[in-house]
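Just one protein chain is left out here, and the rest sit where they should.
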Amino acid sequence: MIGVGKVKQYGNVLDKPLNKGKQEVSLSAFAFLFSELVQYNQTQVDNIGELERRLEDAGYAVGARVLELLCHRDKGNRRETRLLGILSFVHSTVWKVLFGKVADSLEKGTEHEDEYMISEKELLVNKFISIPKDMGTFNCGAFVAGIVRGVLDGAGFPAVVTAHFVPMEGQQRPRTTILIKFAEEVLQREARLG
Amino acid sequence: MPPVAPRSGDAIFANVERVNAELFTLTYGAIVRQLLTDLEEVEEVNKQLDQMGYNIGIRLIDEFLAKSNVSRCNDFKETTDVIAKVGFKMFLGVTASVTNWDADGTCCSIVLEDNPLVDFVELPDNCQGLYYCNILSGVIRGALDMVSMKTEVTWLRDVLRGDDLFELQVKLLKHVPEEYPYKDDE
Partner (left out) sequence: MPRPVRISFRALNRLVWTAFVLLLSNQMSIWMLICVLIIYCQLFSFSVHDNVGSGKVFGMAAIYSLYIINKSGGLIYYKDYGSAGRMDTNDSLRVASLWHSMHAISQQLSPVSGCLGIELLQADTFDLHCFQSLTGTKFFVVCEPGAQHMENLLKFVYELYTDYVLKNPFYEMEMPIRCELFDINLTQAVQKDRVVFLGR
């Protein structure tokens, strides 16, 4: 029987206390869901570039919410206003909450002033995924790039974020690098702040 | 090799790799958002979510069997029990219970008090017809299909629609026993 007349536990989702974020699901559950996200999006596109863009969009939606959630819960409604601050927030706090660990490395690009790289030997979303040869350099990490862009954008640091496989010496598998290229205005503001 | 005893849902969940439920919840939210944008009609989104769940179910069943050591279930009752007690725990970390059996043992309800898919979620006015968790019913249907049970899975209660619990009705349509597919006269 449908529970007619039963009252909702909370009249509004906002009245519900935010949980501590300690709940877990199995990695498998996430992996199957993510796999299905990729499969669904494959049916919606004609080329790999479009697939990347759509995965990035999905990630963006996650990133925007993660920023709100973490700033509220973990930082007492404060958010980073400086470039290095927000980068380390992504590399440490966001990564730890979403992927259970701090990212392997955060580096500044050597060739361009506006580029930063977050690298991960084995990105969680890629753990079970083998890219077919005919898909070239496609990387499902586009989803994570989207998350990063969502966080940065929401915090007022617009950037172009992309995911790349980078071969590692002595390693069978390449690592994934999330390349962040900040918008000009961000660097200008940063320079003004000194 | 002696048959290995089936493992409890708690024991499996404690031993598998886990991720923060928020990553899972928000990723699912992103999927639902994409579908609402792509398909526009809420009814179509319900269908697509069910289909996506089905696709997951036909793959996930093997992991379930491999990790749980569950052997062939003798009947539908045993099967639904295993889904509720082991399946939900091992993948989502939540406990489910089975109730409301009909007289001939082909229809029952799986009841969930906690459901990680719906944290942060409230249905807006233009999505009142959405079965937000429809992916779950698809997963169950797909998984059972792979072990020769054709089922129909529908939502009876949904917290997002104002109910106190989540209740999924699982109805066995046909049990195709596994047999050698070729007949002598073929």
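Letters A and B mark the chains as written, and numbering starts fresh at 1 in each.
Note that in this section contacts are C-beta pairs under 8 Å (C-beta built on N, C-alpha and C of every residue); 3 or more make two chains touch, one makes a residue touch a chain.
What you see is a predicted model; the values in this text were computed from it and never measured.
*Asks:* Who touches the missing chain here, B:Asp50, B:Glu63 or B:Asp119?
*Replies:* Considering all chains, including the one not shown, the answer is B:Glu63.
*Asks:* Give the residue, chosen from A:Phe32, A:Tyr116 or A:Phe182, that touches the chain omitted from the document.
*Replies:* A:Phe32
*Asks:* Which subunit B residues would touch the chain omitted from the figure, given the whole complex?
*Replies:* Residue positions of subunit B that touch the missing chain: 1, 3, 58-63, 65-67, 71-72, 146-147, 178, 180-182, 184-185.
*Asks:* Spell out, residue by residue, where the missing chain touches subunit A.
*Replies:* 28, 31-32, 34-39, 42, 128-132, 135, 140, 172-173
In this section, only the chains that are shown with their structure count from here on.
*Asks:* Roughly how many whole angstrom separate the Cα centroids of subunit A and subunit B?
*Replies:* A distance of 27 Å separates the two centres.
*Asks:* Considering only the defined contacts, which subunit B positions touch subunit A in the complex?
*Replies:* Answer in residue numbers: 13, 16-24, 26-31, 33-35, 38, 48, 52, 55-56, 59-60, 63, 90-93, 116, 119-122, 135, 156-157, 159, 162-165.
*Asks:* Subunit B touches which residues of subunit A in the complex?
*Replies:* Touching subunit B from subunit A are residues 1-3, 6-9, 12-13, 19, 21, 23-30, 32-37, 39-41, 44, 54, 57-59, 61-62, 65-66, 69, 97-100, 124.
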